[in-house]
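Left out: one protein chain. Kept in place: all the others.
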Amino acid sequence: MSAILSRALTGSRTGLLVVLALLVALFAVGAFVSDRFATTGNILNVYEQSTGLALVSLGQTLTVLTGGIDLSVGSVVSLLSMLTSGLIDGRAEMVVPVLAGVLALGTLIGALNGGLIVATGVHPLIVTLGTGAIVQGIALLYGLGPVGGVPLEFDVFAYGTFAGGLSIGATIALTLFLLVSFFLNNTRTGRRIYAVGDDAHAADLMGLPRRRILVGVYAASGFFAALTAIYLVSRFSAGQPYTGANYTLASITPVVVGGTMLTGGRGGVIGTLLGVYLVSLLNNMLNFLDISSHYQLVVQGLVIILAVSVYVEKQRGLA
Amino acid sequence: MLMLKGIAKGFPGVRALNDVDFEARSGEIHALVGENGAGKSTLTRVIAGVHQPDAGTITFDGQPTVWKGPGDAKRHGVHVIYQEFVLFPHLSVAENIFIGHERRNRLGLIDHRRTRADAKALLERFGIDIDPRSRVRDLSVADQQMVEIAKALIHDVKLLILDEPTAVISGREVDVLFERLRRLRDAGVAIVYISHRLEEIFALCDRVTVLKDGGFVASRPIGDVTRDQLIALMVGRNLAELFPTRRGPKTPGAVVVEARDIDVPGRVRGASIALRAGEITGLAGMVGAGRSELALALFGALKKTGGEVFVDGRPVDIGSPRRAIELGIGLVTEDRKGQGLAMLLDVAANVSASTLPEFTRSGLFDHRREATVADEAIASFRIACRGPGTPVAVMSGGNQQKVIVARWARTSTRLLILDEPTRGVDVGAKTEIYRIMQELADRGVAILMISSELPEIVGMSERVVVMREGVVTGELGPGEITEEAVVELATRRMAG
Amino acid sequence: MAKPLDAALAPAPFRQHLSRYGILIFLLAVLAVGGLAAPGFLSGANVSNMLLQFAPLGIVVIGQTFVILVRGLDLSVASVMATAAVTATAFNGVNADVPFVFATAIAIGMAVGLVNGLLVTRRRVSPFLATLATMIVLQGARTAWTQGAPSGNVPPLFRTIGAGTFNGIPYNIVFLVAVAILAAVALHRSAFGRRVFITGGNPVTAHLVGIRSDLVTLLAYVVSGACAALAGLVLAGFVGVVDNFVGRGFELDSIVAAVVGGIALSGGKGTVAGALTGAAILVAISNLVVMLGLPVQMQIILKGVVIIVAASFYVKRGR
Partner (left out) sequence: GPYEGAPRTFLFNPAQEICFKDTSQYKKEGPYVIGFSNAGLGDSWRVVMQHSVIKAAAEHKDKIKQLIVTDAGHDDAKQVADIQDLISRQVDLLLVSANTEQALDPAISRAMQRGIPVVMVDRRIASDNFISFVTASDTMMGRLFAQWIVEKLNGQGNVIMLAGQAGSSPNEIRTRAAMQVFNQHPGIKILDTVYSDWSPVKGKQVMQAAISKYGREINAVWSAHGLQTPGSIEAFIEAGWKDGEIPPHTTSDVNGPLQLALQHKVPMLEVGYPPAMGGVGIDVALKVLDGQTVPCIYEINSQIATTDGDETASIRRDLPISEMVVPNGPADMLVTGGMGPDYNPTTYSVDYPR
């Protein structure tokens, strides 16, 4: 465990330190302002609330690590959330097959993204913008409002807790982060994801399977989007056509705040996890500080700028 | 081990290889030589499966072979140390060495400890003192090159190709490398060694093949050729022909630009140089000596932390290329594509780039005048293209270089700095560029030519300044300029 | 002989024309097919209607073009549009306000562009993040200013500008044409435009030939901000009322239009005419979907398909 952490730390040391510092600072401010803020109850509350963002940013981190981006996640989450509740439609016996199907479909859509990216050579931003639009259109063809429903017990993913009040969903997300972090640091493919993002041309010359890695990474992003969709259905009891829309851009914030560079090759999912906690804690704290929602946006934007401009590398040489 | 027959390979604008035959045998170090742009690297890439040849056959290990990609060739034991770095700057040294061949434990997971230990052992065998955990981007260029070399040697190599491996290393590191290569040869590995340093060829190799302008010239046992013969094979004519003799005024003019005690952190220490009107000054030294940095500092493109620059004897503050251009200084950079040209734009736009205000009439851009000027440049520099509207991306390297020179020749340039002006440029264009440099000098422009090619330095310069490790080690005036003298200064250890 | 094959490799005139006019041909094809398939598509009234919708998008796309040409991206345009629209109602809603409204809105747009430009050039924040952050901040500032939903009247003159027509020709097209001419002159007929293309084509070269590429980049963002503000005013006049919906979706639509119109995301390549053609294609396709009686969801789906196809067309050309 500590080995994993220390490996992760060498990946993006400054990144993690920055987020950690911000987390601590926020926490201190919150605790200073409200005595209810730093309670176990509220911390567990923030932990629980981080789940959705955590799941979707986990996949996004992988695409960003390769120097890409997945702007289709919002639409994919929306479509799959609708399929989840629409196909289950309240029937307990449908839960398992539908979940399996939705996870598979998410992975497939992601793989298609990756396939298009390697086949056309078009920048991932454009490709996923396009596929995102297509998927959103399909979601709206499927329904304009909430569809179907799920059995009551389905909400355990989102609202269920272990003894002690530890959210089940958030703990699953945390576990996935640790697994993916372990994967990135300790498997061949994991290290090659970094290599591909670091220098695609060198990766080609080294004979690394760059195309396969890209397809895999976008497939993973699709998979985690599917998981996010399932989580949202659990939280909201039904899928809706715009339920994931906010995640498209929101999923990028924790990634970059956590020290993963949009240029690829640097960073890691532990930074993203901390970024997710930072965003969740920030939202929670702004609610505790009675800061009007208008200014909440202002603060969020400023935090992005603050965090991101710390990472900016010192310019070397020309230009 | 490897046999190539009739290999051809073209790129947009260039025929890089044309009907080339080549053979590499086990237990032999085979030198591949030729001028810049002769096609050596391209041949390497064909052998390594990076490029598919347009024509010709590859026979490897007795089997006719078509590589599916670099990975395929690698799996068959073909390893290349490319001319450019193939490193992942943000991965550790150890990881870079083993990427693609990761050290794994029984669970199939990466064995970080073994990766580090093996890397350390490997580096130690090279006598390089690098922490395998450090990120590659934090290493010096020479250390990066050593990592590149070490990387190739972890494999079960059958054929090892090294494309100018010594370009950025020197002295002891070269010795270590040679010693390794000899041992590999003795172990039955086929080695192809590419270098511009002829003394290396003679010291290390068993056989030499010469390429010229993309074509096969000759292949000989090293004992069968002399240095002069080899040069003649490579160049295909007398050096005297290559470097046109000055006809213009020989008397150097006044000092136009003088730099005193220039410091660039980590790159240049206390360098001084004086450049005179109408004189071609060569700036020589090994790669990495800091010549480019000195030039960039003179041009205001790199921050200097110490020293002074004088133009016409008056101290000036050159804080940016903009200011340098105002003062009449121009720079042809060493990296044509990366720094010199806007590749998507056409010839006219690239020529006019540094003097845009000249083409502005009452706020509007005068395209007609620009075209006229570009036409003149095309004519006087003999730039081969379809006209001012030709995108530079489709042009050959030599013509691209002429476009950049034309850009600076047009302005009220008083000092023109050319950094490796003939790198990757074919012979014809090379002579052209030499001619242009001389014409400019005849017009009274001070020329500073940075070059790593000794013949060029010796053949073109009227004065040579030599640098080593950021320090100016000496200056040679007319009559003193010989290859030996330059090499002596370029490798001289300075006290302190 | 490594002799230049420049002449031999010069693209044949047909191919050359295809790559230059391909996008125009595509637009004409859409119009022709539309005219055949949907009676009324090319009717005066419908064309007038399309032109009316074309103007605001066209104006934003022009600004976006400047930014993309210098290797940037402006996600804040929609937020600027909404803010400009709010400005239109901020005074007394009478014609006498019009000069103030114009001045204020354009000033806000330019200020946002300035901040974007400074973040990108001084702090070296990636354009995506910089403009994302200003988008969020501005959104917060705007809602704080309006206390939620904007209210108040748009001066009647704006109504005429934004929605009025003269013999079927919308007045707002006049603005578009004016901006387009200015932009085309600036980009293709002035030294500034040259600096834009060189900066986008190769920032290092730009620096080395004495171009203040940071300044050029900064100005590109300022232009984009100003265009977005103008478009916001035109759109406010078009709809007559202002709410938080003004401008929504324009950030991505303007990028899509620019890319479809051949503006390379890698910078330094494209024309104002191309970008406008791209925007026209989007408007025409959306309208055609309606005229053909297809489900409106098809608009989004087709947008997705068109951007992927167009982008891969340009990548192939570029090779």
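Letters A, B and C mark the chains in the order given here, with residues in each chain numbered from 1 onward.
In this text, a residue touches a chain if its C-beta (ideal position, glycine included) is under 8 Å from a C-beta of that chain, and two chains touch if they have at least 3 such contacts.
In this text the structure is predicted, and so the values were computed from the model without any measurement.
Asks: For the chain that was dropped from the view, give me its touching partners among the shown chains.
Replies: It touches the following shown chains in the full complex: A, C.
Asks: Determine which one of A:L58, A:L232, A:V255 or A:I270 touches the chain that has been left out.
Replies: A:L232
Asks: Among the options A:A92, A:A119 or A:L144, which residue touches the chain absent from this view?
Replies: Residue touching the absent chain, from the options given: A:L144.
Asks: Among C:Q64, C:T104, C:S126 or C:T146, which residue is in touch with the absent chain?
Replies: Spelled out, the listed residue whose C-beta touches the missing chain is C:T146.
Asks: Take the complete complex as the reference. Which residues in chain A touch the chain that isn't displayed?
Replies: So the residues of chain A touching the unseen chain are 34, 36, 39, 41-42, 45, 48-49, 52, 144-146, 149, 155, 158-159, 232, 235-238, 240-241, 243, 246, 280, 283-284, 287-288, 290, 292-293, 297.
Asks: What chain C residues would touch the chain not displayed?
Replies: That gives, for chain C, the contact residues 40, 45-46, 49, 52-53, 93, 143, 145-153, 163, 235, 239-246, 248, 287, 290-291, 293, 296.
The rule is simple: only the chains that are shown with their structure count from here on.
Asks: In terms of touching chains, how many steps apart are chain B and chain C, taking the shortest path?
Replies: Between chain B and chain C, the shortest chain-hopping route counts 1.
Asks: Please state whether A-C or A-B has more C-beta contact pairs across its interface.
Replies: Looking at contacts between chains, A-C has the larger number.
Asks: If you average the Cα atoms of chain A and of chain B to get two centres, how far apart are those centres in Å?
Replies: 44
Asks: In whole angstrom, what separates the CA-based centres of chain A and chain C?
Replies: Each chain's C-alpha centroid was found; their separation is 30 Å.
Asks: Hunt down the residues of chain C that sit against at least two other chains at once, touch-wise.
Replies: Within chain C, residues 204, 207-208 contact more than one other chain.
Asks: Going by the touch rule set out above, which residues of chain B reach two or more other chains?
Replies: In chain B, residues 301, 339 touch at least two other chains, as defined above.
Asks: In the complex formed with chain A, which residues of chain B make contact?
Replies: 48, 50, 69-75, 80, 82, 85-91, 95, 99-100, 102, 104, 108-110, 112, 133, 296, 301-302, 339
Asks: Which stretch or stretches of chain A touch chain B in the complex?
Replies: 7, 10, 185-188, 190-192, 194-195, 198-199, 202-209, 265-266, 317-318
Asks: Give the list of chain C residues in touch with chain A in this complex.
Replies: 75, 119, 123-126, 128-130, 132-141, 143-144, 147-148, 203-204, 207-208, 213, 252, 255-256, 259, 265-266, 295, 297-301, 303-308, 311-312, 315, 319
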